[in-house]
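Below: one structure, written as structure tokens.
Missing here: one protein chain of the complex. Every other protein chain is in place.
Up next, subunit A:
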């Protein structure tokens, strides 16, 4: 089959690899009908997440048709149409029973690596480093799904793929970010980052009762999209704009009730602290660039809540913990407990409350994926979300940037 493989920092290739096979009794093989590139895949592309190995198949947002099931899979059969959550959960450990699915004890096949780094291991993830399990991802024509009785959500209706695909990660992730923000009716919520997770966090904050949402980014297409769903936008790259001042101005000097960091470890800043973090990460004296985190702690009102759906990987420098303590804020974060949110959010889609496909800007083939990783990383071509059809041919796609060069001549 064809698959998108990580071949080193800033190096992604579409390769021919062996088809997946059933390895355990609760496995299923899914024929992937749609998959997507996630903003967090860019952290892998940029080499920020350790324990990647060349040859790793990327991709943790995917859906498809069940091709084959292992002997102990009882609630899926060949031909079922499913969306697969990016976190893998066993359903039986103490954490799964408490609905903290992303903390599953039993699905990380390399738990010792994460234990060494984080103290305890979370669940395994698809296509997201060996520390997180070493499972092959879904930017491929087929994918193996372990613990298939627990994760995959069957889609019984005829909703098109593009409306349900984002139940695999970013819609539940944006929703949990808003839930973690502990929004009370009438609250003002600030969201840093208007990429896909930020967009769904904004939409979900409104669903959960926010009166106002303030959205912060620098890319015009994203800010436009945030305004289209009702947010007030702040472009931090505009001259004379200071985010902390803007948030005070927009909240009568009080600060937002809740702040959501939907950016994570690769935040950008043109200011001095941006240079400071760029230098320190380059010298490997710091692993992450916590610019948004610092700002959000500083910005949130006294007794407010900070929710962090953005990915952080390691050790952070100069985090104003004194401010966090001094204001008595609450911080909630972590990988999404996918299995808790997929079904209720599918119902919201079925009822027409939200159509998550509005964020899609690019529809591509597997062959185009390597180029699109670069284009999205470099924030070109107004990318908001890239969806891959693994079975489309490169030659009948309208958005094909350029045809492959003929090198035979």
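Here is the rule we go by: a residue touches a chain if its C-beta (ideal position, glycine included) is under 8 Å from a C-beta of that chain, and two chains touch if they have at least 3 such contacts; residues count from 1.
Simple rule for what comes next: contacts and distances are computed from a predicted model.
Think of the chain that is not pictured: of "Ligand-gated channel", "Membrane protein", "TRAP transporter small permease protein" or "GntR family transcriptional regulator", UniProt labels it "Membrane protein". For the options A:51, A:182, A:233 or A:330, the residue in contact with the chain missing from this view is A:51.
Although one chain is not drawn, the whole complex shows that of A:63, A:82, A:100 or A:113 it is A:113 that touches it. Remark: the omitted chain is touched by one listed residue; of A:147, A:192, A:206 or A:373 this is A:147. Subunit A meets the missing chain through residues 1, 3, 5, 7, 13, 15, 17-21, 23-26, 51, 53-57, 72, 90-94, 97, 105-113, 124, 130, 133-136, 140, 142, 144, 146-147.
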